[in-house]
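Can you keep this structure in mind? I'll have questions shortly.
Every protein chain except one is present and positioned as in the full complex.
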């Protein structure tokens, strides 16, 4: 900086705040930092959502080994309420923003939430939760204190309603992961001597598998990787049903009746042949 | 669960809290969750450390284009004080723990801090900050309110002193990244008509390069990847010096004197030949 | 059946999405063609003979920008405006190119930095997201950085064309830009990488100025350089 | 010169670190050899003839564990105790194997789950980190899971050897273990993967019990199964 | 100007090529959609209830293949027939899928291996390259291998559905296929890799047959299994 | 010019090396073809009808091995014997396959483990490196492990074919093999990975024996099984 | 047996294909050797002394091209002409190299851009696919771009050799080429990537011209440079 001091001074002069270029860039700095900060906050919330959703899934796996299933389901619901609270914070951050601008920050968390919520739903209702049902529970009411509350019923008069929309892609990716949990549940069921659940699960998993086959490569890019795992899970569940069936063939005549009565209700009539 | 209910009940009975196995596993659950939570908190602090360190580095790059360098250095120091505060939180989390157990959670942040701190140090002192110097500033004093304060001078009587030790590997990885910033600084300097800094930097970078060559593959695994970038940076700096030199060779006789006088003080005597 | 229905429903979303993307891709291709044409017009300023034609070339480019505006208007109709960032990657690249071209025209005309507002106006889009299809600040900055690189080339070719004045003005301009960029905290993203390139542009121009000044060519032109 | 000095200083750290690792590796190799020997002793329980020799085999294994303790004592001298996790990866695998072996011996002796305390005692180490070289809870759990898999094999081979009683006891034991593991919140780590394997062990044993029960083999043995 | 003219002329070539590829892509996309629909129809054979519907499902699939033929006829019009290999990559994947589906339908109908001629006929294409748009032998083989893997799944699900006869027939069929492939001298290409997977299918089906035979389920069905 | 001369000279070396490799590749290809043919002959033992033909199939395989010996003799002429390890990778894979086939033949003939000497003799090569083209110990072990996996398949198919005796003998044999391998201190190399697969074979065979024994099928055959 | 017959028949196809590829590979190898020899001849133009030898070097290269033609004629006999694209990848690379060399010779001789027709003639092949073994337009363009990069080197070395005239002519030529390429609508393929490299060549040459002009070396040569 010793040489050509005059030139250097020119530059310094030009970098005074008075310069319109510098003034403009100060605005840009503000804008970029704000965005970056928001992105970072969203990543942190998303990590929390992921962890709590995962723990809910673990909790739900306990359902096959304890007598008080309903208690666990309620506990899971309570846990997911906490997660929804967090998603409410995401919605709050996204208020007035384009969701897709920050999508990469929170998509892992949302996918994990879909996985947990759909798992709970399957255990309760033995059906696939729909995207609408997912989204219907992501309606939040901002209280005057700036707190967020998960909407229970109708929002109080004048309260600000905030919604979070899970994208079809995140929904799909969450459901793809769900199949892994269903497979685990199936194997556990066999281990617990429950022979109905595996057949139900194989039916359900096959439907999901066919659904993903139907969607094929028109879905999001990450699906293709998960599809392989999904096929493996389906294979494991089909193998489990096969084993149940094969060994069931050996039931001595005198035991057949009560085994039969317990299964015929849920299974295809053709099954009764044995 | 309809079949073999007695067996199922056996199992249920065995999973009552009274079972020693279950009791033991409840302890394990506690232990694992605690560890996992701590890990997660450390990741979050580390992300903050990374961001603030990066911003400090950007701030320091402004030093070559403004007249009031000292002001910027002080501002950077203040920013790094904030970062050290965060590292204090890490130290707090690690109190009584084995640092290496959670190392992977905070190593990115610490490396970035080393990068920022050593960059500031280089700009001020034109030398490489030592590991001791880094660690000397990571001594914290816990106040009674549970707050953490970066130690300035002697800790008050009875205060709890907490230290954070940057590992030699993290130090090395941070210094490896520093070279990228030094290269940027070099190119900027040429662009700003400063012809002393590039030669100084090339000398310094070459020393660091030789240092890394000397360490070779005995260092941490990640080094090898950074080494390639380091070589490229050195090449860019050497090219810049080459250009300055080649252009300098054309200086007309009547301009030689004042150019010469400004450079001779810092450069090798042999340089004067032209 | 429920699961099947659900997947059909999702498939509906996905198909619609693909259609939108296909539509966008087509318009973007036309925009890329336009950008190449404008570039061809402006490239001539690097030719020794091209210097005096700058005004006419800029006018020509301005004309072509009106077609660009039409195309962008077309583009806007292809997707819901609030989903800008969903499809951002499709037009990001071409928008940066167009910003560069707009910035280059404005520089050639007035030797000043185009504002985000001006670019938006030239392209017929908005500055703030809330108002509609807009120019992202990162894309604006990327476009400006492409121009910086073009200016370092221009500085070199100006000397070839015998104009020793222009490089000094470019130098001042680029230095101011550099000061501006130093204020930003960039992530390790493409913009950061591009900004690292700016340092080389600054360096290159500095070298040109140096070459002129040691030959005494800068001084004389500097006096005549106040326009 | 300062930079050079700094790098020499760091190189000192690195060299020391490598030496420590080299030392650790050697002891760990011996431990692996020991673990293989104990396994060979215990493998015989899968043989039809091996069932009655269980007590003597367990005694033999217990003897070998005393050599293990000596080796682990040696290992402890190789590095500062507070840096356990710095070198953890080196002995993690073998420690899990040894835990499995200890748990298997204890199961064979008393059909109960070894506690972390017992494993620590058998291996001559601590339970809590603060007290010294310890057994990480994840490593303890991993060892227990390896044993579960060995027990499912044992259930199968018990039937082959004509012991229809043991599979039912194994089944109860494994079910209790499974209930325990369900309480844990595991990350997507190796332990989780191993735990997923437990479901298959439980399933396999359930199938054995089923095979016995439909043949009326379980009932009779169940009555005699209270030990 | 000469260079400009030449490049304009070349642009003609490039545009034509890109248009052809764009056209091909569109038809291929429709074909992929068709393949997915046929697959969905045939997947139902894995359902317990689906076994008796095999004939109707095959008929349904055959119908859909007529649309496939129309699409492929369309595809043929998109490029000069001698340039098959120039664009091969575009339809290679879907052609293998369609071959698999054709082979699966034929197997379900007649439990025999579809010939290349039959596939060609079902898809409305040629066997020999000289005659027109044809089925490459590697693509035919790849399709057959995909079917082998589907058959191992079918063997498992047949048992679940109470059909103990089918797995034995599948086993014989797959063994024959395996012998056939062993005659081939495959390079280290994707086909070779796919073929390596066949041995897992063989093993899987052998285990199913084993399970049936040890329970005396195979015998009875074997008597009724002579078709 | 000196540098040119030197490089011409070096080119001589490189060409010679490439020629050698090309020659080796060709012979190895023929060997692979031979290995596939022997495998096809031996595969028939998995067929229900194939069990009684074992002696004739083994005789057939022995004949084919004489061609293998001729080919290997050819291979030996292609390179200087001391450079075995320079080109090892070229024939490593096929040598392991051939070892597997030799081991399988020997097992089928005498239900004993082939020794390295026997394999060497069957292939017409040496055991010790010093004597000439030899069978590396790692390659011998790899071949033995491939056979173990084939035997687990054979155990399954024996039951299907109604031979309830063989699985028990295979089980004993595999257990012995497993004990043998447990004596080895394997590095983390491909051989170690292959060995890890052995435990699945052991488990599979144990389950077959279990299936036989719970159904009382093992007992009867056991009485006749003392050989 | 039918399946066996079919697979034997298929093996015929596969062997034939592999033989063709082997034959092609050999000729291509010779062509690569030829290309390297021509390159060695032409490289000498970068030497200070090489400038005046350009005509003789070009003549020498032309001679070598006659051998290339013989080899390509040989290549054509190795496969049916309509299957050009099936084996395209085998010769694509060398054809681009040869195009580059042809283009370089033509440039050195006449400072003009070789046409596709000329390259085809030099290599003894066709321009249009219908007529036989031809030069794909993408390969022609790739070859031209390789030459552009060689010309930027030539510009640098011309100055070193004291020829201040040639860089200006190269600059004009490359600019024209750049304008030509800007007319093309390239996909995101290897060609596009190569074209992106052209702008570095343009810039490099502009800087050479700049260096000449700032030193007043360009002017004097410009007067003499009108050819």
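Note that the chains take the letters A, B, C, D, E, F and G in the order they are written out, and that residue 1 is the start of every chain.
The rule is simple: a contact is a pair of C-beta atoms (placed from the backbone, for glycine too) under 8 Å apart; a residue touches a chain by one contact, two chains touch by 3 or more.
Keep in mind that what you see is a predicted model, and the values were worked out from it rather than measured.
**Student:** Which one touches the absent chain: F:11, F:29 or F:56?
**Tutor:** The one listed residue touching the chain not shown is F:11.
**Student:** For chain G, which residues touch the unseen chain?
**Tutor:** 33, 36, 39-40, 43, 46-47, 153, 156-157, 159-160, 162, 208, 211-212, 215, 217
**Student:** Contacts of chain B with the missing chain: which residues?
**Tutor:** 202-203, 206, 209-210, 213-214, 216-217, 235, 238-239, 241-242, 245-246, 249-250, 267-268, 270-271, 273-274
**Student:** Residues of chain F in contact with the chain that isn't shown?
**Tutor:** On the chain F side, contact with the omitted chain comes from 1, 3-4, 6-8, 10-11, 13-15, 18, 82-86, 88, 113, 115-116, 129, 137-138, 141, 176-177, 179-181, 183-187.
Going forward, only the chains that are shown with their structure count from here on.
**Student:** Could you give the separation in Å between the centres of chain B and chain D, each centre being the mean of its C-alpha atoms?
**Tutor:** 40
**Student:** Give the residues of chain B touching no fewer than two other chains, as numbers and ranges.
**Tutor:** As it turns out, chain B has residues touching two or more other chains at 11, 15, 36, 65-66, 192-193.
**Student:** Where in chain G do residues touch two or more other chains at once?
**Tutor:** Chain G, residues with two or more chain partners: 179, 185.
**Student:** Once the touch criterion is applied, which pairs of chains come out as touching?
**Tutor:** Every touching chain pair, ordered by label, is A-B, A-C, A-D, A-E, B-C, B-D, C-G, D-F, E-F, E-G.
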